[in-house]
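Missing here: one protein chain of the complex. Every other protein chain is in place.
What follows is chain A.
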Amino acid sequence: MAPTKDTMFRSADMSLTQLYISNEIGREVVSGLGELGVMDFRDLNSETTAFQRTFTQEIRRLDNVERQLRYFHSQMDKASIPMRSIYDFNNSFTSPSATEIDELADKSGHLEERIKSLNESYETLKKREVELTEWRWVLREAGGFFDRARGQTEEIRHSLDDDDAPLLQDVEQNGQGEAAGDRSFSVMNIGFVAGVIPRERIAAFERILWRTLRGNLYMNQSEIPEPIINPENNEESSKNVFIIFAHGKEIIAKIRKISESMGADLYSVDENSELRRDQIREVNSRLSDLASVLRNTKSTLDAELTAISRNLAAWMVIIKKEKGTYQTLNKFSYDHQRKTLIAEAWAPTNSLGLIKSTLADVNDRAGLSVPTIVNQIKTTKTPPTYFKTNRFTLAFQTIIDAYGTIKYREVNPALPAIVTFPFMFAVMFGDAGHGVILLSAALAMIYFERRLQRSKLDELFSMIFYGRYIILMMGIFSIYTGLLYCDAFSKELPWFKSMWVWEKRGDGYGATRVEGHTYPFGLDYRWHETDNDLLFSNSYKMKLSILLGWCHMTFSLMWSLVNSRYFKTPIDIWGNFVPGMIFFQSIFGYLSFTIVYKWSIDWVARGVNPPSLLNMLIYMFLSPGTLEKGVEPLYPGQAAIQAILVLLALFCVPVLLFLKPFYLRWEHNKARGLGYRGIGESSRVSALDGDDDEGPHLNGNGNGRESFGDDEDGMAMITEDIGHGEEHEEFDFGEIMIHQVIHTIEFCLNCVSHTASYLRLWALSLAHQRLSIVLWDMTMKNAFGFTGIPGAIIMVVVFYMWFMLTVAVLCVMEGTSAMLHSLRLHWVEAMSKHFIGDGVPFEPFSFKVLLEEDPVE
């Protein structure tokens, strides 16, 4: 067979292919096909759960490796070591061998252990360091208290003996009064607790202590000037050193408990200043030891991570591909005895040659004598819809696909939309200046395409970047329509000789026509800033919208003819397209004709008042056969022609309504009369059914999964479990009739409402023009009123304001709204005329897609 070239006009021609792959090279074959990315593998094991599939073990193993790689990545983030970018590799990720994958898995396992142990020791050391630092602070601060308190035991004693002392304290004190003379706390039976507590808890801590001990304590605290870093989460916190004196073992124990529950860390401090000095010295030396160990550990860890960072991106890509490969392999059916994998996939017919050569390559490399067999299967199943897109067409195809998946081999609305979508936009956005801004934005994005594609963009900008070629077309057409509207930043462009000459008339100025001269391109600039320009431009833009709408809808309706010719359904031509077209043309085609006709007649020269077209259309339906009273006819015989057109339109309605259903019924009855029956009407043919609920398999190979041909006698295996999606609808006349009634009503009403809907072209272009005029008048026009140096300063400021507002409001906001309206005109007004759209999207197994969906940084 000689497949025709695939174009964007119709989706690519697809074939269902069957692959018989030797088990040994299954992985290599699939990864080779993944690089190609043109095969949409069907799931042949849809009845088995994910856990029962053949390659679940491998996928789990790869999941684990992936997790380890992610762990490395997070560790690198923590240590702020950058990963070598994916783009720095010379794209050498082509399918690694199985042993390489094994090595990688082992390696990442080892590395994970190593990193983990390094991390653990680092964290323990860090914790130790923090403890030591805190202890040092406690020693230092508490030492201060002690030194101060040492000379004052007498006073303390006194105060304890005071009569004001609380009752209980007094009672407790009784037994100890005699020993108080000694100059030591321990002898006074005063114990103390020292430690460190987060600063924000200090108030609560004090309050709780005060309440539970009823004031029987002496607390001293001081702030640690530098923040303490928690090694577990790297958070800084400021802490206070406290030391609490109290007497009685129970009270001390109580204080200990309270402080521990408040999250304080307690440290032992010796009372003796000599000992304390030793302690401090010891702590200091331990700290410095620790710091050097820490530095070593950290540098080892960093070195380890840096080494990993060089290859991490490549590993991630490799593992992702490997996982995708196994997930695809899981879709294959698997013959244990014969060691053959059987796969079914949709592939573009044009790519079959490429697929075959890839398979041969893989076979050669593996040095296998058994070739991989590619079979094409004839099937009744609907093939998936696939359009090969490029940078330019991708965005246009996406906006059409957003509405619905195009039916297989149907006319692709995206192809004309490349022009009509930006053009409709430009009709609403007609301003050459704003068009230039759009165009330069698009050109900048296209110029820096590669760089922008690689950098991380935020959501909004990446959306704009995605549509850069749409914006390019929008910009070009906006400049064109802006020139036609004679608007550049709301100012006129006097490029040709005007057809009007000003002269004094009454209290103002009127224009007289230069005889025989019509402004050659676009609107005459002398309409700008006149008192009646809206009168003229409204009439012009309204008619422009109707005419463009008529063109666009007729154009779209024609595609339904192309579709029904392609799908060989002549009844759709005679039952839908022809009556629909006649209906549409006899009303709105006629309206368009009269608009152009009225323009082409020189009514002033004739000395006749031109008839109103709006009234004409109304009278055409209200009283067919007669014209509005007291109004000149547009042309002789107008009344008769209008009556005929209305009758023609009315006649088309029953044709539209009945022809197709009755034809289908006739056809069905004829087929039944000849003895044909629909499949499934009486008995089901089992091959198309789900396999497991069948009786014994046709060829007796009862492995419960597939019905395999048992040898090489050329008998194709039937692995198509096509029966799942396929239902042979029974003929139901009522349903078809209802469907057609809906279609008829919808079509006739839509002709009216859609034509009216195109008036949005007028409304939006009017709004856009008025808004830019208002913006100019409010800013720049006022700024021109000043002169001299203040005038210059004001001008600069106002100019920036005007320009920012132009970009933000007129280009971005207005542009978005015009784009949405243009989108609607395509989705609703145009596509409803021909779009069938019950296709299945083509989802090829492709590493490229896989990596795009889940990018590696």
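Here is the rule we go by: a contact is a pair of C-beta atoms (placed from the backbone, for glycine too) under 8 Å apart; a residue touches a chain by one contact, two chains touch by 3 or more; residues count from 1.
One rule holds in what follows: contacts and distances are computed from a predicted model.
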item	value
Record-based protein name (UniProt) of the chain missing from this complex, from "V-type proton ATPase subunit E", "Monothiol glutaredoxin-5, mitochondrial", "Trafficking protein particle complex subunit" or "Bola-like protein"	"V-type proton ATPase subunit E"
From A:Ala105, A:Leu484, A:Ala643 or A:Leu659, residue that would touch the chain that is not displayed	A:Leu484
Of A:Leu415, A:Ala488 or A:Val655, the one touching the omitted chain in the full complex	A:Leu415
From A:Ala204, A:Leu275 or A:Cys551, residue that would touch the chain that is not displayed	A:Cys551
Hidden-chain contact residue, picked from the options A:Asn64, A:Thr530, A:Ser817 or A:Ser832	A:Thr530
Omitted-chain contact residue, chosen from A:Trp500, A:Tyr663, A:Phe731 or A:Phe803	A:Trp500
Residue of A:Phe41, A:Tyr386, A:Tyr519 or A:Tyr590 in touch with the missing chain, whole complex considered	A:Tyr519
Interface with the unshown chain - residue positions in chain A	5-9, 388, 390, 392-393, 415-416, 418-420, 423, 427, 477, 480-481, 484, 494, 498-505, 507-513, 516-527, 529-533, 535-536, 539-540, 543-544, 547-548, 551, 596, 599-605, 610
